[in-house]
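Every protein chain except one is present and positioned as in the full complex.
So, subunit A:
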Amino acid sequence: MKGLAVRNHRAFASGALFLAFAIFFFVTALQYPAGTAAKMGPGYFPRLLAIVLAAIGLAVMFGAMKPAADRQVLRAWDLKGLAWITGSVVLFGALLFPLGLVGALFVLIMVSSRASPEFTWTGALTNAAVLIVLCLAVFVYGLGLPLPVWPSLLN
């Protein structure tokens, strides 16, 4: 008997992702009462969906192992770019209250700019200055959104 080999790595990983989410939701939903079809509890519909998703996940995984499946590999990951971008958003959230909008935007722009292979300090600093002035004009003075502008220590 020929062993099953994963031919389509992309699809296999996608199916595994579906299955993982399905298991997570199913196990968590076990805490909620299911009730009956006529009188569904909060756990009924999530379990139903999780079972459907698990079935889809398994089908996708098996499809990736069929001899007829296309050969596809996973694409290369650029974790550095992802880290700069995601990190800059997290920092914005964390710094908005202690530093105020001006400081948090400065950090957001400088950190996210590092994700570009064409990063230069002067370019990023100029960009930061322009964008901060623009944001203050549009969001704070123009639209009057309730945003903390300066560090909380100064207030």
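The criterion applied here is as follows: contacts are C-beta pairs under 8 Å (C-beta built on N, C-alpha and C of every residue); 3 or more make two chains touch, one makes a residue touch a chain; residues count from 1.
One rule holds for everything that comes next: contacts and distances are computed from a predicted model.
Peer 1: Which protein name, taken from UniProt, belongs to the chain you can't see among "Purine-binding chemotaxis protein CheW", "ABC-type sugar transport system, permease component", "TctA family transporter" or "Aspartyl/glutamyl-tRNA(Asn/Gln) amidotransferase subunit C"?
Peer 2: Answer from the UniProt record of the missing subunit chain: "TctA family transporter".
Peer 1: Could you pull out which residues of subunit A are in touch with the chain that's been left out?
Peer 2: 10-11, 13-15, 17-18, 21, 25, 28-29, 32, 36-42, 44-46, 49-50, 52-53, 56-57, 59-60, 63, 74-75, 77-78, 81-82, 85-86, 88-90, 92-94, 96-97, 101, 105, 108-109, 112-113, 115-119, 123-124, 127-128, 131, 135, 138-139, 143-147
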